[in-house]
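The structure is given below, and queries will be raised subsequently.
A single protein chain has been omitted from the complex, and every remaining protein chain is retained in its original position.
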Amino acid sequence: MLSSRLKATLPRWEQIMEGLREPGPHIVDVLRMADATGRPAVQPRCGVGDHREMLRLLEELGTTGADVLTVTVDSHTRLGQYATAQRLLRDSPDDLNGYPLVTHGWRRGRELRGRVPHPLQVRHGSPDARDLFAIALASGVTAFEGGGIGYNLPYSKDVPLKTTLGSWQRIDAVCGALAKDGVLVDRELFGTLSAVLMPPSISLAITLLEAAAAAREGVRCVSPAYPQSGEMHQDIAALRAIRMLGRRYLGTDVEVFPVLHEFMGPFPRTPQYANFLIMYGGLTARLGRASKVVSKTAKESYGIPDAAANAEGILNTILGTSDLLDFVRVDEDRVAEEESWILQEVGELVEPLFSGEDLLGGVVEAFQTGRLDIPFSASVHAHSDVVPARDRGGAVRYADPGALPFSSATRSRHARQLSARTGAARRTTSLIERITRDINYFLDKERTVLPAIDERPLP
Amino acid sequence: MLSSRLKATLPRWEQIMEGLREPGPHIVDVLRMADATGRPAVQPRCGVGDHREMLRLLEELGTTGADVLTVTVDSHTRLGQYATAQRLLRDSPDDLNGYPLVTHGWRRGRELRGRVPHPLQVRHGSPDARDLFAIALASGVTAFEGGGIGYNLPYSKDVPLKTTLGSWQRIDAVCGALAKDGVLVDRELFGTLSAVLMPPSISLAITLLEAAAAAREGVRCVSPAYPQSGEMHQDIAALRAIRMLGRRYLGTDVEVFPVLHEFMGPFPRTPQYANFLIMYGGLTARLGRASKVVSKTAKESYGIPDAAANAEGILNTILGTSDLLDFVRVDEDRVAEEESWILQEVGELVEPLFSGEDLLGGVVEAFQTGRLDIPFSASVHAHSDVVPARDRGGAVRYADPGALPFSSATRSRHARQLSARTGAARRTTSLIERITRDINYFLDKERTVLPAIDERPLP
Amino acid sequence: MTADTGERLIILGVSESDAHAVANQLIAMHLREQGFTVINLGVCTPLSDFAAACDQHPHAEAVLIGSLNGHAYQDLAELPALRAAGRLRCPVIVGGNVSVGQDTTSEQRGRLLALGVDHLLADASRIVPLLDMLRSARNTHATPAHDARIR
Partner (left out) sequence: MTADTGERLIILGVSESDAHAVANQLIAMHLREQGFTVINLGVCTPLSDFAAACDQHPHAEAVLIGSLNGHAYQDLAELPALRAAGRLRCPVIVGGNVSVGQDTTSEQRGRLLALGVDHLLADASRIVPLLDMLRSARNTHATPAHDARIR
């Protein structure tokens, strides 16, 4: 499964198991506690090239109240370009947009793991993550993100789905073996996909298929992640639907922990507004009873956040989940209606695949025919025929469902919801203007909510 | 009514009327618009000694989206110590904690008025504000804060209520005359009083009495202000009760605009938490349908806020009132119950006074016998026998209602609500520890919500 | 009341231009609970009233003056003159937020100490420990080092 060169650097399996059995808190403890208290665990994204800087970053973020910390892997490592990553680490580490875990190796990985009391998760985006997974396990890390679809289509240009589904099947098989030995690896599934205007039913259908494939390999702990759309009723409905779908399709021996990824779209420049949106994401996670929320930073639209910006993102997310907002209620009927639509659409997408024997083969074939698809796919292995759009209330609907096998009831509902948008907006603007405006949903709100003040140098 | 020396400096009455009739927006236009849109107007507190600095401060805050701006008058001017104010203005203006409006005079007042498109309000705290009121009118300002009780008991040590009620009666009479001439002066009534753990029914009863006295002089526009307790259901109920009491006791020819003063108690030091509370205050104002919200700054516990801190306070308050939170619902039954209690308590406090002929005499006599009272009165003319306390949910109740003429039903309800507090808290801690902890309600929450991080120098 | 009847008397009040009463009333309650006799002159108390109270109660352990509105320096301007005239002889402790603006910088504290203020306390919980320390220093007849550091 691993390249022999890499295998040589790894410790013996018993040593790895020993590391994995060290006292927690383990990711699954944190996630179960979150469900028990109704307060989602908070996790920042963080990753810098230099090892010492990464240790310092984890230590500092560890004091902000975050419950889980992240090792975000750089782009070169995720594409297997270990030589480039090594060269950059040596010559200009600042030019790495993440932590080159393979180059640093498992001993330094263990040092990261041991430096903070919080569980670590490796986030990356590799189509073939077997090397990274091996080093993560050797480092004592039991939280690993990725899947055969979610870490292919949004990240890679031309890697066959059959290949990535196959490589992740092997990773899940290792997790299955570990589960039998009492070591639970939490497998987070990247339902964010291309992260921009992602229709909830596509995100939930794809993570459900990945979860089902993982469960068949013996995985016992999955975290389907859903990208915040920004319309509160739709987001709450989607998070609730994840638990319902888990019960309906994955049975009772797989623990399902819904995860909210805070709004991934372009971020406003005014610090107060950006911080407000980050708090808003925390509130969304709590109202939707998510087990975990991955926080943003106000620097989102600039580049890699520094420690201070990340800490501010964590604090504002925590405030959104705090008991100060426990008084908040929502229109339950409207949420229930959104949830029913999502459950119906996911059913229409996945049931044909669950009825076939060869799940993975069925998935590959569905993407070839467009019966599974995502908007803005980086990969040529999806049609990218699905065109999303926001309705008047801001919820993400299907302007064009492409070849997705939706019922006529589902298709006409989306058409009706989008036809109610202000006439002017629909007719005159071009597709790109309309989509860009929907992508910039929160930016435009900034202008209406806050006056056009220049970016004031506030304290 | 005015000292001859001051009268000599004023322009002729026709000139004043001309200034008052200049095009708006006038305060009453802004307040009516707020009620129409359901979005409270936002107003910062601001006041510095030097005239040019004050102009700059108003201009800068004018660009932040605030709807009304403030001229906060310094302590010496409010106590009539014009010579001290003048000396400090000359020698060390930074030592003035407000704008010495009398020393600067009405021409400079008009310059402030003309420099920004927003209506200005004069806030001070003078027991006898006739000089300030004259100069405010001459400056073209038609928003004036204060009243015979609210600007006596919390601010002055030993000024008889008869005196202050009398001086404010004359101010209200001038407003009555102006109203007949079509110039509406908005009279804001300082229901915040001693601003710390103020029971809603005391705040609403006192501003209702001041409003009734003003209405009898012909005032047609009152803004009873209520200090945010921090418990959302109680605060929403209080703001709703203000409109109900206005209809019940003031009839239909007086416009009543409820105002929320954001939480006045000691403020947390963590900037993110302070900004969150300021946003929370904006949300409270919108959910309670307040016409206006007076914003705080994160620097609250340090001293006078600078322009940047004030601007940040305004932005965060606006975010709390924005349509992004329009999805928020509350437990309507719980709010209705709190409102019913407040209306009953206010009735028990004011109805004896409304039935007598001499309203003002009745008020003076009630304070002498404790049938009207406030906690923490600066003035010797109130008993300060009322001891407030927060119940388990954080709502402000009467630990000791002193001699207030509450029914036994009201008294036993408060006793029951406070007895449910955790036994330990009630038994062991001394009165001062318990009151200080209730005052520091939001500070203590900071420790439980955010980990004990040092005050990090965040961007 | 003589010093040795064990009665510990404190003169308390808020400085002349300041009407903040909450801390004042809480401190009075706290000291009374700790067994002190408190003469509370209340808010907006001119320095001359504090001096008159001292004359009336020569055995007062200390004069406690609170100031929150940032005008402590102006309100205590008369202290040197009063002290020169032999009045307000017992320790003067000033507390609260003693200067306009952000945190009380050392320069502003220096100005108050220069006026003759003996001790500056940011937090009321420091009052009783300071009073106990001053009393024990007096009892050992050692001339109390003019210790004006912030507790």
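By letter and in written order, the chains are A, B and C; residue numbering begins at 1 in each of them.
As a working rule, a residue touches a chain if its C-beta (ideal position, glycine included) is under 8 Å from a C-beta of that chain, and two chains touch if they have at least 3 such contacts.
Model, not experiment: these values are computed from the prediction.
A.B. asks: Among the chains in view, which touch the chain not shown?
C.D. replies: A
A.B. asks: Touching the hidden chain in the complete assembly: which of A:Lys7, A:Arg107 or A:Lys157 does that?
C.D. replies: Candidates A:Lys7, A:Arg107 or A:Lys157; residue touching the omitted chain: A:Lys157.
A.B. asks: With the full complex in mind, choose from A:Thr9, A:Ser75 or A:Gln169 the residue touching the hidden chain.
C.D. replies: The missing chain is touched by A:Ser75.
A.B. asks: Touching the absent chain in the whole complex: find that residue among A:Thr63, A:Gln86 or A:Ser384.
C.D. replies: A:Ser384
A.B. asks: May I ask you to list the residues on chain A that touch the chain which is not drawn?
C.D. replies: 75-76, 79, 81, 84, 88, 94-97, 125, 154-157, 194, 196, 299, 302-304, 376-378, 380, 384, 430-432, 435-436, 439
The rule we apply is simple: only the chains that are shown with their structure count from here on.
A.B. asks: Building nodes from the protein chains and edges from chain pairs that touch, which of line, ring, star, complete or other describes the result?
C.D. replies: It is a line, because the chains touch in a row without closing up.
A.B. asks: Where the centre of all protein Cα atoms falls, which chain's Cα centre is nearest to that point?
C.D. replies: B
A.B. asks: Would you mind pulling out the distance in Å between where the CA atoms of chain A average out and where those of chain B do?
C.D. replies: 46
A.B. asks: Determine the centre-to-centre distance between chain B and chain C, using the mean Cα coordinates as centres, and give it in whole Å.
C.D. replies: Distance between chain centres, rounded to whole Å: 31 Å.
A.B. asks: Give the residues of chain A touching no fewer than two other chains, as numbers and ranges.
C.D. replies: Not one residue in chain A touches at least two other chains.
A.B. asks: Got the chain C residues that touch at least 2 other chains?
C.D. replies: Chain C, residues with two or more chain partners: not present.
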